[in-house]
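For this depiction, one protein chain was excluded, whereas all remaining protein chains were kept in their positions.
Chains here go by letter, A and B, matching the order in which they are written, and residues are numbered from 1 within each.
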């Protein structure tokens, strides 16, 4: 058993647990976007940053991938963390203005407006990569992936064409935190018939 | 083994998502009261490492042998739990999930937390009953010791054999052609690829020299028997005499596509207008043509634009060879402007140097072939132009050859008229996705050039070798959920074999000379199509049997209030759509209670009848959108069974609408919610079925009728077959079939009721008594009884000169 502290509360963890997992076990909330229990953590969204303190020395780490260690002193809310979160939310608000989920979550952390210009009002994908990880790790087919890099990064099937590898299971839609995948899935699985639902 | 099942239930709080909306205390309390539940625990996140550690501990401490996790989407989480629980001794099928979050906690804004808990309990109890009814089936080890048989004459055969030799795997090439013929055929199959023939010869040489490759010369294939690890295949003997029999551990097919000349609509005459394979032949036997040689890449016009790329590569290679060999030849490659040039920068340079012209035309107007001229349009100016030709070379028409189709059908590789062999049923289980690749290679699978065909052979061989490696390491096991046939019950009717699309069903010598059936577990996808259709219920899905489904349906039905509905949702459509309701911020009618099934085609009619019998007033099946079904037409099969239930309900005097089939797309939760509401309103608008003794008797009879062999055989005979592209509902004449089926149903339903009544009474009954008892027409009862008596199903005795019947 590893013993450490989160927000001055004594916690215990098994080797191999992450700080986030331990915190959740103790009911301590840490926001996440790119984390999902079904897939390996990637530590990409940086909302789950927590501060480690030791005397004067402090450091921010992503709790979803930071392994629990003996004697850690973890804080889940601090000025430094708030600064990181605030800017991420502000940037996401301007980057993916179409996502209600992001607006709600940002508001929960006190960010309701953004200083940045909105680029594409229709954009709702936050590039968390959950869909691609689920497709690869859970479904095992790699029908979608990220393309390009940096600001040009996009999610989709190869060449943005319907992909035969897609088994149309919809796992990517289920895992998507913003609903962006729901609007893209038809580009991956190919066209559906017009009458999508009717009772017999 | 009579130890009672020990089911553990783990309730997920999912942070605040479930805990904040569901009365967890009440839920836990009710779950504990459920029969067979040996353990119940509420956890913040069972899916995270701390939670999983907790579950494992509980399994060890309480000796649990099956668990239910009530949390969120099984599509996302099940794999993780299955992987994590392996070392706790729980296999696939011993873990069930209930989507408490998306089906209960987040989608019923109108309910109180306690009411949500009540609904959650019903779903959990149903799942517990399902698991408790499970008889754990064993996985067994499969060993492959015999060599791999490569069939089909395709050029990929050699590449595959070479790969096997490199991997140290023995293989047998069963060929009807010799090497020289094989090379000769390459001209026809892969025009313009002569530069690669040297490579093919090298591969052939390597294969010939390898001690691990055995080569046999065979005629047409005759039969294939056996399972993975132990196949025997027989071929005709090309020299006459007894057929050639080959024993093999695995079989793979290497099938090449063939080429035909295009039709007369493009002016093909075999002389001045020819196709590429003819041009290839001419080039190497006679020499290059003189004058204006035009390659028309007419694939778009021929309706196969996907092959334009290949034809262009062929034209480029041929054209290049012609110009390099003769200065009297001008080559023009004439192509649709939408087809991009398939040349590398270096090749473009060579093309310029050789003076090969590339002319693109506007595909909106089909170019017209005239004597010595092609007229065509250019996009920019709308002006019709002419392209003179002395020799016109068209794209070949790519088809699957007869020999390839023979082999494919012997190996149950799917082939539809006019299509390549790519439509293999592979989308059911992700681990099956790569299977086509592992057994089928060559351009009959998908038209490709020579090096791709060789690469396919190599790749397929690598995959096959992986399977063999697993077997060598003792790690090759049959899947947990797989169809199994009870040979004592199997009558060898062959319905399952006809319905099975994966080709897993094998004929075995049965009792008394009958031909029974067995399943090749490595090929079976566990779809359950055959099991649900078996007239004798001799086939069942191990670890996911109909008995379990009945238990689940019954347990749920017992809990349902009068206005509530039992539903079955499939992984791909219904259940997935329900999973996504909460994500879209929608609410769902709380009266619907959904049970998970992989496919609605897996739901036996007995399961639907059981739900009605045990208390449901309405049952609905949610399958995929028609034509999008992931299994072997599971939606159509489901519909046939629902139809039968509707007939039975009508016979019993109940409303036909008490059972229904609906379609759902996972990405259309709005539509799903509407469908749900539509149906729950219908059921709520009806009086509930009064559970009077008469009605219960009728419901029982319905249930029994669904198990009747005659009814089941007739039903399964009418189910849609894998090779049918359109579902017609019945085999020959829709109306005749329906009437006949209705008649049989009525008969069997009545006879079932009579048998039941006689059994219940325990003493001989008169026709009149029975008619009153069953509330039926006296003459009809008399007719039925006479028939049953003649078949020996009832005994007729006379008492006081009146006929009495008893069983």
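Rule of thumb we're sticking to: a contact is a pair of C-beta atoms (placed from the backbone, for glycine too) under 8 Å apart; a residue touches a chain by one contact, two chains touch by 3 or more.
By definition in this document, contacts and distances are computed from a predicted model.
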The chain dropped from view, which UniProt name applies: "NADH-quinone oxidoreductase, NADH-binding subunit NuoF", "Carbon-phosphorus lyase complex subunit", "Phosphoribosylformylglycinamidine synthase subunit PurS" or "Multiple sugar transport system permease protein"?
-> "NADH-quinone oxidoreductase, NADH-binding subunit NuoF"
Give the labels of the shown chains that the missing chain contacts, considering the complete complex.
-> A
Hidden partner chain, touching residue among A:55, A:121 or A:150 = A:150
Given A:5, A:53 or A:86, the one touching the chain that is not displayed | A:86
In the whole complex, what residues of chain A lie against the chain that is missing from view?
-> 42-47, 49, 60-62, 65-67, 80, 83-84, 86-88, 91-92, 95, 115-117, 126-127, 129, 145-146, 148-153
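Following the convention adopted for this analysis, only the chains that are shown with their structure count from here on.
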Separation of mean Cα positions, chain B and chain A [Å, integer] = 34
Chain B-touching residues of chain A, taken from the complex the two chains share | 13-14, 16-18, 21-22, 24-25, 27, 29, 36-38, 100, 134, 138-141, 165, 167-171, 173-176, 179, 182, 185-186, 192-193, 195-200
Okay, in this complex, where on chain B does chain A touch?
-> 15, 44-45, 47-51, 53, 73, 75-77, 79-80, 427, 430-431, 433, 571-572, 576, 579-580, 583-585, 620, 625-628, 630, 639, 642, 660-668, 671-672, 674-675, 678-679
